[in-house]
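Omission of a single protein chain aside, the complex is shown with its protein chains in their original locations.
Entry: subunit A
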Amino acid sequence: MSTAMTFGQKQFIPTPPDKGSFPLDHEGICKKTMVRYMKCLINNNSNNSLCRDEAKEYLACRMENNLMAKEDWNNLGFQENKEER
């Protein structure tokens, strides 16, 4: 990945995720919500803006089952007001 020739060229520096790493869902607890999210994506032509509710559900499932640290929805980008919808 980094050889002598890449010195001086632009190097991509990966940054760590803000809230760390997701623990793996070995038991598949949140698989149902994930499948729902994927179905929504397929139905809406992979448009993220239309599937945010399902994404919120998935993250809520993760938080409930101790697979994710509990976070305020605002800090995850899910504003409570839906005026723009």
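Here are some notes:
As a convention for this text, contacts are C-beta pairs under 8 Å (C-beta built on N, C-alpha and C of every residue); 3 or more make two chains touch, one makes a residue touch a chain; residues count from 1.
The working rule: contacts and distances are computed from a predicted model.
One subunit of the complex is not drawn; among "FAD-dependent oxidoreductase domain-containing protein 1", "tRNA-intron lyase", "Cytochrome c oxidase assembly protein COX11, mitochondrial" or "Hyccin", its UniProt record names it "Cytochrome c oxidase assembly protein COX11, mitochondrial". Interface residues of subunit A facing the missing partner chain: 10, 12-22, 24-26, 28, 30-31, 34, 37-38, 41-42, 45-49, 52, 55, 58-59, 68, 72, 74-79, 84.
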